[in-house]
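Take this structure first; my questions come after.
One chain of protein is taken out of this complex; the other chains stay put.
Entry: subunit A
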């Protein structure tokens, strides 16, 4: 999976180890072999994407795709989304929201804030796997553009 000829790195912000493993397995099963960097809390993920100074300059020229869980121990995914989408260096990075809730108001809020895709983690495992495969398709589209 490449963007403008460069490998895309997947940043996965997910505090639940099991979810992280399931997401990774399904991404791989869908044939996506890009590097996945996992974070279990928001603070560390923000440090990676925006840098220690939170300026976002570190991500200049990086090709990242952010998988973001809304329900994190130290801060909400909404806060992270806000920070990413209000930073001029990283605003263009695609953000995929992953969460267990299917609350409509929350979904709308994420889209309003600039989330690119919103995937609920369903209890039905098959549809979850299917959603992850769709994500694989999304990566391919990105590769083409």
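Here is the rule we use: a residue touches a chain if its C-beta (ideal position, glycine included) is under 8 Å from a C-beta of that chain, and two chains touch if they have at least 3 such contacts; residues count from 1.
Operating definition for what follows: contacts and distances are computed from a predicted model.
Here one chain is missing from view; checked against "Xanthine dehydrogenase molybdopterin binding subunit", "Cytochrome c-type biogenesis protein", "histidine kinase" or "Phosphate-import permease protein PhnE", UniProt names that protein "histidine kinase".
When the whole complex is considered, the residue among A:33, A:55, A:86 or A:100 that touches the unshown chain is A:100. Listed here are the subunit A residues that touch the chain not shown: 16-19, 21-22, 25, 40-41, 43, 71, 73-76, 79, 100-101, 103, 121-126, 128-129.
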